[in-house]
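Reviewing the structure listed below.
FYI, not all chains are in this one, though none of them got moved.
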Amino acid sequence: MRVSICRKGHFNAAHRLYNNNWSKEKNKKVFGICSNENFHGHNYELTVKIYGELDKETGMVFELKRMKDIIKKEVEDVLDHKNLNLDIPYFKNVVPTTENLAIFIWKKLYDAFKIDCKLTVILYETPRNFVEFSG
Amino acid sequence: MRVSICRKGHFNAAHRLYNNNWSKEKNKKVFGICSNENFHGHNYELTVKIYGELDKETGMVFELKRMKDIIKKEVEDVLDHKNLNLDIPYFKNVVPTTENLAIFIWKKLYDAFKIDCKLTVILYETPRNFVEFSG
């Protein structure tokens, strides 16, 4: 019997959208005000969903306390109150769009959870824009 | 690598549920107070989800600014502050339920986005009732 268990998290970060292989003009044309050179920022709201087998004894798919701790260690402690472009090496040559940030988070969590499951990451950049990634 | 990018929109409209092929009594029986002849209305809250291929260069599935502009042009400018039954020809002989309204929006957006993707429309009629349509 397979069930999804979901847990929310959040972090605040600064970023700008900028592709180092492009000219300043092309960045401005493609990314608009999102490429402003002094950065802007967001409250990122995260939902992590594990779709896996129900453990009959515990009645759980994954222990919620451990899920919360892993999200804190792998995502919130790494990204909260940071500048994605300057402080996170992964984004040195990867544009920190919500899509790429969701993929980054998905990889870190998939490695950390270490269970047979379908993992989905839902990431709100603003209350009006969000991204979903399931590997 | 496939990711979903989602954007919210909203519009306000009046409507009533009424099937022209039925008697007034049958409409009353099936649709209840939703068939009241002087109309009632809703704040419709819309989420549009494009599940497609990530563009490696931009780090995006679909340019968010263009997505927002298309939703405004195809949905919000057409439906906002309107009476669905009287002002929108499509609903002359189609009952404007949330289901049918989501299908109407899906068709208009699918034609406008012009990309290879799975498109999903989520439409809240009230904060407690909503519909999902994926084609």
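Per-chain residue numbering starts at 1, and chain names A and B are given in the order in which the chains are listed.
By our rule, contacts are C-beta pairs under 8 Å (C-beta built on N, C-alpha and C of every residue); 3 or more make two chains touch, one makes a residue touch a chain.
Given the structure is predicted, the values throughout are model-derived calculations rather than measurements.
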item	value
Identical protein chains across the whole complex (2 displayed)	6
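The working rule: only the chains that are shown with their structure count from here on.
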item	value
Centre-of-Cα separation between chain B and chain A, whole angstrom	29
Complex contacts: residues of chain B adjacent to chain A	1, 3-8, 49, 51, 54, 57-61, 63-65
Residue ranges of chain A in contact with chain B within the complex	17, 19, 21, 30, 32, 94-100, 102-103, 127-133
